[in-house]
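Here's a structure for you.
The complex is shown incomplete by one protein chain, all other protein chains being positioned as in the whole.
First chain written, first letter: the chains are A and B, and each begins at residue 1.
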Amino acid sequence: MFELRRITAGYGATTVLRDVSLAVPDGSVVALLGANGAGKTTLLRVASGLLQPTSGQLVIDGTPVEDTAPHALVRQGICLVPEGRGIFRSLTVRENLALQARKGTEGDAIARAVEAFPRLGERLGQAAGTMSGGEQQMLALARAYIQSPRVVLLDEVSMGLAPKVVDEIFTFLAGLAASGTSLLLVEQYVTRALEVADYVSMLHKGQLAFAGEPAELAGTDVFATYVGAAVGSH
Amino acid sequence: MKEYLPFLVFGVTAGAVYGISAMGLVLTYKTSGLFNFGHGAVSAMAAFLFYTLHVQHGLAWPVAALIAVLGFGVVVGLILERFAAALAEVAVTYKIVGTIGLLVAIRAVIVLLYGEEARVFTPFLPQAKVFSIQGVSVSVENLITLGLGAGAALGLFFLFRATRLGLAVRAVVDDAALLDVTGENPTRVRRHAWMLGTIFATASGVLFASVQQQVQVDVLALLIVQAFGAAALARFTSLPGSFVGGLVIGMAQALISKEATRMPALVGLDLNIPFLVLFVVLLVIPKGRLVDLGRQVKARAAPPSRLSARQRGTVWALSLAGAVILPHVVGARLALWNTALSQVVLFLSLGLLVRLSGQISLCHVGFAAAGAAAFGHLLAWGLPWPVALLLAGIGTVPVGLLIAVPAIRLSGLYLGLATLGFGIFLAQFFYTKSYVFGVGQQLATPRPAGFTSDVRYYYVLLALALAGTLVVVVVERSRLGRLLRGLADAPVALSTLGANTNVSLVLVFCLSAAMAGVSGAAFASLFGRVGGFSFPATQSLTLLAVLVVAGPRIVPAAFLAPVLLFVVPGYAANPHIADALQVGFGLTAVVVSAASQGSLDAWFARRALQARERLVGPAARRTSVHQPGLAPIGGAR
Partner (left out) sequence: MNDDGLVVSGLVVRYGGLVAVDGVNLTAPPGRVTGLIGPNGAGKTTTFNACSGLVRPAAGRVQLFGSDVTSASPPARAQRGLGRTFQRMELFDSLLVRENVALGREAGLAGSRPWHHLRARHADRGAIRAATDDALELCGISHLADRRPADLSTGQRRLVELARVVAGGFRLLLLDEPSSGLDHTETDRFGDVLRTLVEERGTGLLIVEHDMALVMRVCHYVYVLDFGRPIFEGEPAEVVASDVVRAAYLGDETAELMEMEAGLV
């Protein structure tokens, strides 16, 4: 199990997250919801080691992680697909995949990636930045996939993509989860996120507003409170 | 054609050296976002180290090269990587100042150890003729140098295309944070890039010394500008392009020096091709192609003064009283104070650009020189001293206008580079002409009648410094001051509010140039005669470093900086103390730059926290681990 315990974090003098705890049990999908500015991306940055929290810990299987540098967390199986497109735009698709693979296994890794996303196979020699948005996002996901990570942190993977592409991506994610990989999913399409999620956490103004199962949400007060925040009621 | 060949052979060889240096510069710039103005100083240090080992101690050249190029390159590369990391999160002005601090410090170390004179450097590579083209012999040295350059360019190309490290280096250029979440430590990758880039710097230094057959600190330290020119031709991004750029510059230099044998007007232009290329390329490349690499951080505004208005008044009154009685206290050292006082207006004018407007100028001494030259000619026409002084300032305005053009187009690093190229071009091409500082560099600039004694001239300088201060204070409080602060903080917002920011920019550059011109004139008058040698182009870099060291407030810094630069070393008995102080200024500029974004505060805060944790013990931490505020969801599964 991957846990964030009592995380407080921010940028400079601004505190974005206050005392947020969250757990991603093995093999489960956790959706992280919240309005713009609630702190979702910041939480993923902390979880992936890109931002060092001012207090709190990352815990894997009950043991606090000592070295929380991003590359060290990758070795522990924590993998981030960042907001925007998580690819090296100036490198070719093949180079993007090779860089992610362990030394000596580049060929296998590329083969696995092409198996998962056949469309990438046609584009191996192309500079990644020149592909369509959907293909770029597939490459970003493929890069995460070929590491066989324990936990994948996904930040708004559907952003700016056509609905059909989003369908493909969610199908892939469902398959990934079914194969035992845990997912922590930040997503603006609330409905889609709830469809695949086992658990839901909600952030509101940097604090945890709700944690539970999607079913608990239907028609509860918590839901009203959250959506109120999300669409900005007063 | 035949008469050009010897020049071309030399040009290609020199060009290969520039190319090697440029590739190292671009490699480190791309991977770390830090453009190292001290790159050439590192080359110089390697060349001198090689000189000591090989020429002075007779070590065999391959051994000396191994130590000075590879060993030294690796060690300095590792240090520079840490240095780049310390400067990664600061505003671009401070990145420039930080690496200039490095240049100033290294240059001063070399001067301390070897002095400023050129030393004969016997070429170590075999000079034997290999073959000749139409009677022009090509030596082993020519071939080795060209081969090394071309080999390095090809090697880099291969490294980047075909190796995992090369892939990682390209990835770190593309997106360092993403590389980190890919599982590759960006610091490790950068460390390799810096080692490689620094080895290119050291290699180019040793080869350049060999091609030039001499080692001299400024020639070598400014090898960087040849490299800048070559890199500019490759838009500061392409590595093979930088090598080709080096070759182009080397050949252009050789051809022009050939032509100069027939056309005297071209004399000296060959040496200046790189600076000219740098300046022109920066003016011509579409703005969108010149993007500052690295994290873009806004400079932190100076915190408001902690003193109350009344306390400030007291400080002012005491300082003024001190300044008035000073000539009667310092005795024979007054000459030092006069020199310093003549530079106050220069530092004020630099502060207007750097501190108030967020601009940068690495050619400020050039403005002062222009003012001094104009002043000398005006006096020669028989104009009264004060009128000549004023007109000298006004006469410098067109030079300021010339620099305002790149300032409108460029910002940050590229403005720094353009002004540096311009400043060196002024110094090397124009100062040497007899129509600037007269025949034999002896333009007469007497002191005003009735104020010729040191004590009396001191009061003239004090009055000028106070007048300059008044100008700065008025500007700071005027609309122009607010517009300039706005320009420094949020230029885009300012333009969407309806102000044409180019107008403010041109105004401040003109004002700054005029003030610098007046300062140059007053400085020239102090000595009675003046020549281009009084205004070395590298002094502009020192000025900026010392200004930053002297603190964030324009007026106090303008008074403190010249005292640090001229008075303090004069009071020391040891003649080397001035150079030692320069090392200090350079290193302090590095530290001040690294701390400019408050990273030192954060460092101290972190240390304090760790210390407290050690004192309170890990118990406090443990409680926080075992008492999660909210049950993690799914925890019971």
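The rule is simple: contacts are C-beta pairs under 8 Å (C-beta built on N, C-alpha and C of every residue); 3 or more make two chains touch, one makes a residue touch a chain.
Bear in mind the structure is a predicted one, so any value in this text is a computation, not a measurement.
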item: Sole contact to the chain not displayed, among B:Leu494, B:Leu526 or B:Val590; value: B:Leu494
item: Of B:Leu255, B:Leu507, B:Val563 or B:Ile577, the one touching the omitted chain in the full complex; value: B:Leu507
item: Candidates B:Val12, B:Ala388 or B:Leu483 - the one touching the absent chain; value: B:Leu483
item: Touch list for chain B against the chain that is not drawn; value: 298, 301-302, 304, 478-480, 482-483, 485-486, 488-490, 492-501, 503-504, 506-507
item: Sites on chain A contacted by the missing partner chain, in the whole complex; value: 14, 35-37, 130, 156, 159-160, 162-163, 188-192, 205, 227, 230-234
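Here is the rule we go by: only the chains that are shown with their structure count from here on.
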item: Distance from chain B to chain A - Cα centre to Cα centre, in angstrom; value: 44
item: Residues of chain A defined as touching chain B within the complex; value: 1, 3, 5-6, 19, 21-25, 28, 30, 48-50, 55-57, 59, 64, 69-71, 73-75, 79-80, 82, 86-91, 95, 98-100, 103, 143, 147, 198-201, 208, 211-213
item: Residues of chain B that touch chain A when the two form their complex; value: 164, 167-168, 170-171, 173-175, 177-186, 624-625, 628-635, 637
